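The complex is shown incomplete by one protein chain, all other protein chains being positioned as in the whole.
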Amino acid sequence: MNKEETKKPTPESSDALLRELVDHFREKREILRQQWVQLMMGKGLLAGLTQEEIETESITIYDTCIVCLETGEYEGAQAYATRMAERGVLRGMTTEQIIGGLLTLRDVYGRSLFERYQHDMERLSAALDIYEPVANKILSVVALAFVEEREKVVRQQQEAIRELSTPVLQFRDKLLILPIIGLIDSLRARQLTEQLLRAIRANRARVVVMDITGVPSVDSKVANHLVQTVDASRLMGATVVVTGVSPEIAQTLVTLGVDLSKMNTVGDLQGGIEVADQLLGYKVSRTEPPATGLITSKEKVP
Amino acid sequence: MLVPILKQGDYLIASVQSELSDEDLLKLRDELVKRVGELRSRGVIIDVTALYVMDSFATRTLRAIAHMIRLRGAETIIVGIQPEVAFTMVQLGLKLEGVMTALDLEEGLAYLQTLHTSKRR
Partner (left out) sequence: MADEVRVSINSEYDIVTARLKGRDLAAKLGFSSTELVVIATAISEIARNIVQYAKHGEISMSIIQQGSRSGIIITARDKGPGIPNINLAMQDGYSTGGGLGLGLPGAKRLMDEFEVTSKVGSGTTVTMKKWLR
């Protein structure tokens, strides 16, 4: 066999080679894609996908990779990977499945290059020089998209758990109870306030009993948040009764300059509910400034 | 007019319809104080449901309105501060001390009525 003249790839020739690779993968698209799908099936990487999904997704991935090779741009791959990650993670598809699939595709492409250029080592290595970095880049783009998606889901779950850990209970008409249990940090204190304020609006609450018996300690930052929660509730017309204030927490509040006499604190939850009932059910003459939230005798407590 | 003022019995109800400039707020102040005097109203409700920014100027002005109206013998209740706004106000350090608040117009009216029933007794 008469070998072609081999020469070091110049920019032009590597451009030409790139074109050649792209054309090659486009020509062989059906054969290579089928090979790829067969291999993935063999490895059990397609579990949970329908025949139709396998068809459309494999075509899209195959073509997207060729576009990356052709243009050197990865936005398309990135966007596709993010979408795939969103769906994949939601459907419980594992990262191993996705990455495994792409590694298999890389093998399929690589093997077909080998077949084509095996008699021309120089050209084969030039082809691999072009192809390898692109394949690696695609893999990292996709892996990153999945890791980010995974993190996002974890974060959302953590948030949901946090919300759940501080339920705002509607105790009776216009009375909410907010039992806070466990350590609170600034982030949780802020979420708790937002949650309570929304609950005040949704339940048209006039009184909130905030029980902090279950809070072991607070630093001055968190104590500040608690005071803000009380103030913000008042801006929405609701009076907050704080119960279960331990001596340590009381000390922190005083150190902060909080006037506890303005804060409506009651020993325990039971006492707090009684005070709330008074606020809701009995005639209360107007308190001179600082005014508290809405307290009227219009409603009879059921 | 950005803030229509309605008379309802003994009370005046000012409903803020959109974001207010500083000048609009001052106009509202002047208009309310004037009307309370003319109509001998006993209570004023300012509905700020439509406001999404209550900064230090707006708060200071609302507080001033409440104080001036009290000097004219009437009570002022601010209603409709939204959760997001209340949250922002307290972080900024704004508390509206000395000013009465209620959830919305309905609660505000109920509040005024209670105040006046208990006063008459």
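As written, the chains take the letters A and B, and residue 1 is the first residue of each chain.
FYI, a contact is a pair of C-beta atoms (placed from the backbone, for glycine too) under 8 Å apart; a residue touches a chain by one contact, two chains touch by 3 or more.
The model shown is predicted, which means the values in this text are computed figures rather than measured ones.
Residues of chain B that touch the chain left out of the display are 19-23, 52-57, 59-60, 82-85, 87-88, 91-94.
Operating definition for what follows: only the chains that are shown with their structure count from here on.
A separation of 41 Å divides the Cα centre of chain A from that of chain B. In the complex of the two chains, the chain B residues touching chain A come out as 79, 81-87, 89-91, 95-103, 107-108, 110-111, 113-115, 118.
Interface residues of chain A facing chain B in the complex, by the touch rule stated above, are 193-194, 197-198, 200-201, 204, 206, 228, 231-238, 283, 285-286, 289-291, 293-298.
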